[in-house]
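Complex shown without one protein chain; remaining protein chains in place.
By letter and in written order, the chains are A and B; residue numbering begins at 1 in each of them.
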Amino acid sequence: MPRQQHRRGTLTRRPATGWLFVLPAALIVLLLFLLPLGVLIAMSFTDWPLLGGPEPTGLDNYTSIPQNDLFIGAIAFTLLYTALATVLIFGISFVLAAISASPRRGAKFYRTAFFLPYVVGTAAAALIWYAATNPQTGVMERLIQAVGLTDGTFGFLATPDKALWTTLSLVVWKFIGFQVVVLVVGLQSVPPELHEAARVDGANAVQRLRWITLPFLRPTLALLLVLSITGSLLAFDQFYVLTNGGPDRGTVTLVYAVYQTAFTSFDLGRAAALSVVLLLALVAINGLQLFALRRRED
Amino acid sequence: MTTQTARPTAAAGPPPSRRRRRSGRTRAASATRSGVFHLFSATAALLFLAPLIHTALNSLKTPEEANARPPTWFPESLSLANYSALATFGEGIGTYLLNSLVLSGLSVLFTVVACVLAGYGFARFTFRGRNLLFGTTLLILMVPYASLLLPLYIVIGWLGLQNTVVGVALVLTMFQLPFGVFLMRNAFEAIPREIEEAALVDGASSLGALFYISLPLVAPAVATVGLFAFIASWNEFLAPLIFLTGADSHTLPIVLTSIRGGAYGAVDYGALQAGVVLAVVPTLVIYLLLQRYYVAGLTGGALRG
Partner (left out) sequence: MQHHVILSTASPHPGRRRRRLGWTGAMASVALVLSACGGGEGGGGSDVPDDGSQLTMWVRSGGPGELAATLVDAYNASHENQIELTAVPADNYQQVVGAAAGSDELPDLLAADVVFSPNYVEQGLLLDITDRIEGLEFVDTLSKAQSEAASDADGNLYGAPFSIDSSFIAYNKDLYAAAGLDPETPPTDFEELYAHAEAVRGIGGDTYGYYWPGNCAGCNAFTLMPMLAAAGQPPVVAGEPVDLDSEAMAAVLELHQQMYSNDIMSPASAQESGATWTADFLAGTVGIIPIGQFIIPELADADFDWGYAALPAPDGSATSTFVGGDVLGITAGSEYPEQAWDFINWSLQEEAQVEVLAKSGYLPSRTDLADNEYSAQDPRVVSIIDNLANGYTPSAVNYGEVFNEATGPWLTGLRDAVVNGKPVDQALRTMQEDAAAVLDEQ
C-alpha cells in the first residue's frame, strides 16, 4: 500500500511530535510510577525505618521471605482464590452475556442490571456485604433461616471456607458486569451472516459456538483472562474490609500479607522485597499467558 | 432509571430467516422459550439489584429499625433520620461529598487529558521508546497497589505535592493510565487515517487534527475512560486517607470506614447504609447517563488486542 506509506511518512517526519503527545502520560509514568518503583526496589535492599536513615542489608529481606509464615501461607490461598474467582466469573459471565446479547425485548435492561454493581466501590460493596452478613442485624442470616437451610446461626464469615465463599459472592456480584459488557461487545462483533451460513449448512448450536463464536471471541477472552488473573492475584480490598484476613488467618492474600508487613510491623524493607517478588511473578505469569494465547492463535 | 433502558434494542431484531420459518407450532414453542428466558433473566437481574435495593431500603428505616435484630425485610416506617445523622457526622457530610467530588473531578480531568493525548500519540506516531513506554504503562497493572503507596508518599513529598488534592489526583490518574491509554490508542487506531490526512493537507496541525477531526469520533471511548476514572477515584479509600491528612479533607469512603470502625459494639448500621447509598448514587447516575457511550467506547477500543 504505497499511499499508506506515504502518509506514514508525513506523520512521522517529526517524531518529536509523537513524544509531545505522550509527554503528560510519560511524565506521570516516570515520576509517579517508575520513580516510586525505584524507591520500592531500593527499599527492598535496606532496613528502612519510619524515621532516620535506611541501612543497607543486602539480600536479607529476600532471603528471609521463606520464614514469613503469613506470606508463604498466603500463596496457596491466593492461588485457590484466583482459580475459583476466575472460573466462577467466566462461567457465570457467559450465561449473563448470552442473556444480555439476546435480541429479545428487555435484554438491555438485564445487561444494565448486571453491570450496575460494577460502579459501586469495592469498599462500599464490602460494607453492603458486611452489613448483610452480620449474624444479628444482617438480612442474609434471616433469609437463609427463612428458606429453612439452617436452624441456628449460619455464620457467613464464621469459618475460613464460608468467609471465602461469601467474599467470592461479593466479587462475582461486583466485578462480573464489566466482563459481561466486554463479552457482549465481542459477541456483537461476530458477523451474523456467518451464523446463518453455518445454520444453513446444518451446524448445531454447540458447533456454531465452538467454530464461529469462540474463535471470534479469542482476543476478548485473552484480555479478560489476563485482567481477571492479575486482578485476583492482587486481591486485597475485599478481604481487608470484609474478613480482615480471618477467621483463623484463613483469608490472607499475598497483598494482604505485604500490607500487614508494611503497615502493622512497619517492616518496610521486607514488605518491599515481597512486593518486588510479587511483581516479578505477575510479569512472568502474564508473559506466559500472552505467549500461550498467541501460540494457540497461530 | 430502568424504564429508559428497558426498551428493546432497536438495531438487532431477529434475523429475517428465523422469522420466515415460524409456523403456528414453533410460535407457541418460542413463546414458551421466551417465557423461560425472561423468568431466568429477571431472576438473575433481581439477584444483582437486590443488594442495592436492600441497602437503599435499609437506609430509609428509622435508626432503631435499621439496627433491629432480627432485621425486618422492608421498612415498617420511612425515615430520613439516618441521613440527618450523617449530615452532622464530623465536619458534616457536605464537606466530604465536596472533597470526593473535587478529587474525582480532577482525576477525571487529568486522566482524560493524559490518555487522549497519549492514545493519539501511540496510535498515530512512531517514535523512539514508543513500545517501551507503552509496555511500562501496562506494567502499572501488575504492581501491588498497597505496596507502592509508601514510596509514592515519599516521591509526592519530593515533588512538593504532599497534602494536596492535585497530588492524590495525579496518583489516581497514574493507576488509570493502563486501561485509559490502551483504550484510547485502540479507539484512535480504529479511525482511518484518511480522515485526518485531508485536514493535515489543508494545513492543520497534528493537535488541530486530533481536536477537530478525530476527537469527536472517539467521544464514546473518552466517555468510557472518564467514567472509569470517576468510578475508581470516587470510590478510592487508601490514597486519600494516607495522602490527605487535614481534618476537613477526608473523602466519603473514609467517612464510611470511620462509621464502621472504632465504635465497639455500636456500629450504626443505619448511618452506614445511608453512607453507602450516598457513595453509590453519583456513580450510578453518571453511569446511566453515559451508558450509551460506554458500550460503544468499548467496542471501539478494548476488544482489539
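Remarks
What we mean here is this: a contact is a pair of C-beta atoms (placed from the backbone, for glycine too) under 8 Å apart; a residue touches a chain by one contact, two chains touch by 3 or more.
Quick caveat, the model's predicted, so the values are computed rather than measured.
Summary of contacts with the chain left out: across B:42, B:138 or B:242, the touching residue is B:242.
Considering the complete assembly, chain B touches the hidden chain via residues 67, 69, 90, 149-150, 153-154, 156-158, 160, 162-163, 241-242, 245-247, 254, 257-258, 260-267. In the full complex, chain A contacts the hidden chain through residues 49-53, 70, 130, 134-137, 152-153, 155-158, 243-249, 252, 260, 263-266, 268.
Here is the rule we go by: only the chains that are shown with their structure count from here on.
Centres computed as Cα averages put chain A at a distance of 16 Å from chain B.
If you check the complex, the residues on chain B that touch chain A are 2, 5-9, 12-15, 17, 34, 37-38, 40-42, 44-46, 48-49, 51-52, 54-55, 58, 66-71, 73, 110, 113-115, 117-118, 120-122, 124-128, 130, 133, 136-137, 139-148, 150-152, 154-156, 159, 170-171, 173-174, 177, 181, 193-194, 197, 200, 206, 210, 231, 234-237, 253, 256-257, 260, 269, 272-273, 276, 279-280, 283-284, 286-288, 291, 294-295, 298-299, 302-305. Every residue of chain A that touches chain B in the complex is listed here, in rising order: 4, 7-8, 10-12, 15-26, 28-29, 31-37, 39-40, 43, 95-96, 99, 102-110, 112-125, 127-132, 134, 136-139, 141-142, 173, 177, 181-182, 184-186, 188-189, 192, 196, 199, 219-220, 222-223, 227, 230, 234, 236-237, 241, 254-255, 258-259, 262, 268, 271-272, 274-275, 278-279, 282-283, 286.
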